[in-house]
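Accompanying notes for the structure given below.
The complex is shown incomplete by one protein chain, all other protein chains being positioned as in the whole.
Chain lettering (A, B and C) follows the sequence in which the chains are written, and residue indices restart at 1 in each chain.
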Amino acid sequence: MLEREVVYESVLDHDFLDEIYSLPGGHEIKKCIQCGTCSGSCPQGAVMDYAPRKIFSLIRAGFRDEVLESNTIWYCSSCYTCAVRCPKEIKITDVMYALKRIAIKEGKAKAGRKAAVLSKTFMNMVNKYGRNHETELMTRYILTADPFSAFNFMPQGWRLFSNGRLPIMPHKIKNIEQLRKILKKVEELGEI
Amino acid sequence: MSERIGVYVCHCGTNIAGKVDIDKVVEFAKGLDDVTLVREYKFMCSDPGQSLIQKDIEDGLINRVVVASCSPLMHEKTFRNVCTRGGLNEYLFAMANIREQCSWVHVDEAQTTEKAKDLIEASVRRVALQVPLTKREVPINPQTLVIGGGIAGIQAALDLADAGKKVILIEKEPSIGGHMAKFDKTFPTLDCSACILTPKMVSVGQHENIELLSWSEVEDISGYVGNFNIKIRKKARYVDAELCNGCGACWEKCPGTRVPRKGNVHEKLSLGPTTSIYMPFMQAVPAIPVIDTETCIRFKNGKCGICAAVCERNAIKYDMEDEIVEFEVGNIILATGFQTFDPEPVKRYGYGRFDNVMTAIEFEIMNCASGNTGGKILMADGKEPKSIGIVHCVGSRDKHYNEYCSRVCCMYALKYSHLIKEKIDAEVYEFYIDLRCFGKGYEEFYDRLLGEDVRFVRGKVAEVTEVPIEEAEKGKLVVEVEDTLVGMVRRIPLDMVVLCTGLEAHESLPDVAGLCSVSIGKDGFVIEKHPKLGPVATATDGVFIAGCCQSPKDIPDTVAQASAASSAVLSMITREKIEIESATASVDEDKCSGCKLCNSLCPYLAIKYDEEKGVSVVNEALCKGCGTCAAGCPSNAISAKHFEDRQIFAEIKGILSA
Amino acid sequence: MTFEPKIVGFLCNWCSYTGADLAGTARIKYAPNIRSVRVMCSGRIEPTFIIKALFEGADGVLIAGCHPGDCHYQEGNYKALRRHRLLQRILPEYGVEPERVRLEWIAASEGERFATIVNEFTEQIRELGPLGVKESLAEAMKDDIDHHEEHIEESGAANEA
Partner (left out) sequence: MKYTYYPGCSVKATANLYQESIDSVMPSFGVELEELEDWNCCGATAYMSVKELMSFAISARNLAMAEKFHRDVVTPCSACYLVLNKTNHYFNDYPDMRKKLGIALEAGGLSYSGNIRVRHLLDVMVNDVGFEKISEAATSKLEGLNIAPYYGCQIVRPFYYGCGACSDSEDAFDDPDDPICMDRLIEATGATSVKYSMKTKCCGSSLMGTEEKQALKLCRGLLADAENNGAHCIVTICPLCQMNLDIYQPKVNSLFGTKFNIPVIYFTQLIGLAMGKKPEELGLNKLAVKMTEPMKQILQGA
């Protein structure tokens, strides 16, 4: 968290709200009444820097860095409890995704460094094979994010392997070219 | 044809002038055929504005009038009256709606101005073809129907009856009194609900001008303002009202159970007897019981008959049947009231799953001195709770259920806190989003509660659970909520949770409103004639509204609206006569081929075939001017007055002329 | 320059016109292409009104009435529905795409819905382009319209007499 005594208007980003709002999932975010249903419902609410409700306040007030650098967005486990309960039907989970993307794009994903690595590794895996290969995913992820934690994952890996649940070879889809063409076109079109 | 049309363009302050170039519009209007005079004014509906038109008519400058201003639904009547005062037939007037459907809804000034021009040209072309029509007058029946016997209906009925007018008050429950009869105390003054309501109920029962039909429902409404025909179904009570003296011997001996006698405290909450023959509560008006045929043993297997045996006056009549009665009334007041939101679908609050989660109405009944807990606050197992949570906005301010604020919950929730603190030694938590204490004495009441050690937590409750995390939570209900002012998620163990369920229009409203041709808004409540200036009237002349059928409201507002509705009715009755729409259909007998198609098209059976002449004839008293017959006539023999084909054609031509 | 379609709306007094007014009271913005004609009931709307509007230069026609079951005159909207269906079959014979004539139910409380429908419809007509067959349409309809107009001239004169 950044420390400030008084917040000057000049340091706030008042376009941040519109940036979120214009995303498909950002719809209705302006209608938040700060009731706290989301925070109260969030299984991770207690460990977040700011629980979801506060994230909306910060977005609306223009605290761009505080939001993007918070651990909140990386603690979201996509359980959608807040989203179905929100009395204003704000797609909160989608907003969290949007924040994750902006944070990764702008290199502000400090609090979510590991999650960012995992997500990117996953994406690369899918782009490469068309499918996820869990063995390779975890190996690459651990090596990139935190090689020293490898021993931490080993018991689980062994449990999978010994029960015949860990395939060694990745499966590549036949028409990977088609998938790549589609992705290339999206790149040209630009994200929404 | 040389008509002399006067066009009056209203600025409506900046409402129109801010988006429409008035000068251009005026120039344009001057160039239209038959237009002899164009004026503009800041507010055409103001006195000076109206005088402008009146004077031009009186001076003989014009013989047709077009006002380009707001919606005809807003001011058509105003300007028609101006014409009449000036000596011009009011049907030689047309309006161009350049505000609601033009300046207020478009962004680009040039386009808005163009549209305003088109709309004015349409009205000018139309008005040139309009013909004078004569107004018809009908007498107003001085009798009034009030539908619903809650505090709104009671107040309206008493006001009218005290003024010497006859009232028919119908109530679908066995007694009048509505929700107010279930309350113990009323906020913020804490006066006893029964003490202030019962005298009113009694005067309704005794009033010579009120015919009270309880346990009755509206079957049909036909006719029009001043002359409605009403059919009412008097449901069989199985108790003869003439003979019964309300002694209570029947329910004291009744072996049937309408409300379970076993089960926990909350399941058997009731104000009146829990038997199959019952009175809803002891102060019931009329004080006559009714048999609940769903649970009555006699009706289930024919084997009982105890109530008839114990009744000394032989008032029990098992063979009673529903009865249809008919009335004629001049006006109708709708006062169908509300029902509370059913919280069962909000699974996360556990209503129906957890014994000690209860609704506001259940809690009211529990608090009511005449209820079967004697006003004691008890948990389902009969013990006194040590901590109670009050959850606001259940089913209100929530897009999944009702989007609107139910308006009374904050205040009744505060009332509960006070009652709890007064009666027992328990901690009370209020879980609120915003506290809306807007009425007279309300903020002061909140202030008082703050001093009574009520714990206020700002946050909508996320969930009520029984799963304990720490020792103190075992065996308790745990409320999970973000205390938004502190910014922390809290878990609060409680013995009892009261859900402040919101108010919804009563489920019977859509049917009744349909019978009166009154529209229901998307929130489920009746749409009033005007949200600001016509809050007790509806779009249907002669049908008025009072109380929660229009929107959630508290008792003072309900009573005020009821009195307003009755005074509106009184002003109608005092007039004795009312003018009704002249724009009816008429048949050109020369063209009518006598095919009778229109006879079946007319929803009011206003067109009859004249055997002698071999043509169809419109009964103008029954015709409401919808024009369906005119549109359907294959020989073009029917014209809808004031909406004739040629007038509409002229209007179409006008809007497309640019 | 983009094509600005001309749209004529026929709105029933009790629901749809009130709904359109509500859009105004709530200051909801929508495309300025629509100009509305108020009738007491959607049951009053004759197919000839619509033909006339297309003939006079409209690119699209919106008919709006109360929701089924809500008609102020009990069932005028059902009549409108039937006439609309009939018209949908006839329009292609004049060379007019049936999508140019749209029927919607708009309640008095649905200001926002009115605005949404107008916007959608305007865009739809914009994509369809101007009613290109206007010349041939005029030719094809001439007899019908002339006949009808003669007819109503007479009846109008009769009314005034």
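Please note the rule applied: a contact is a pair of C-beta atoms (placed from the backbone, for glycine too) under 8 Å apart; a residue touches a chain by one contact, two chains touch by 3 or more.
Note that the structure is a prediction, hence the values are computed from the model and not measured.
Visitor: Using the whole complex, pick out the displayed chains that touch the missing one.
Guide: The chain that is not shown is in contact with A, B.
Visitor: From the list A:Phe16, A:Tyr50 or A:Trp74, which touches the chain that is not on show?
Guide: For the chain that is not drawn, the touching residue is A:Trp74.
Visitor: Any idea which of A:Gly36, A:Pro52 or A:Gly130 touches the chain not displayed?
Guide: Residue touching the absent chain, from the options given: A:Gly130.
Visitor: By the contact definition given up top, give the residues of chain B that touch the hidden chain.
Guide: Missing-chain contacts on chain B: residues 347-348, 353, 399-400, 463, 465-467, 469.
Visitor: On chain A, where is the contact patch with the chain that was removed from view?
Guide: These residues touch the chain not displayed: 23-24, 43-44, 47, 74-75, 77-81, 83-84, 89, 91, 93, 97-98, 100-101, 104, 112, 114-116, 118-120, 122-123, 126, 130-135, 138, 141, 152, 155-156, 159-160, 163-167, 171, 173-175, 178-179, 181-187, 189, 191-192.
Here, only the chains that are shown with their structure count from here on.
Visitor: Using mean C-alpha positions as chain centres, tell me how far chain A is from chain B in Å, no decimals.
Guide: So the centre of chain A lies 48 Å away from the centre of chain B.
Visitor: Any idea how many Å lie between the Cα centroids of chain B and chain C?
Guide: Roughly 32 Å, centre to centre.
Visitor: State the interface residues of chain A toward chain B in the complex, per the touch definition above.
Guide: Its residues touching chain B are 33-42, 45-46, 50-51, 53-54, 85, 87-89.
Visitor: Name, in rising order, each residue of chain B that touches chain C in their complex.
Guide: Touching chain C from chain B are residues 71-74, 97, 99-102, 104-108, 111-112, 114-115, 118-119, 122, 129, 131, 514, 517, 519-523, 527, 539-540, 583, 588, 591, 601, 603-604, 624-628, 630-632, 636, 639-641, 643-646, 648-649, 651-653, 655-656.
Visitor: In the complex formed with chain B, which residues of chain C make contact?
Guide: Touch list, chain C to chain B: 6, 8, 13-15, 17-18, 20-21, 23-25, 27-32, 35-41, 43-46, 48-49, 52-53, 56-58, 69-70, 72-76, 79, 83, 107-110, 115, 148-149, 151-153, 155-156, 158-160.
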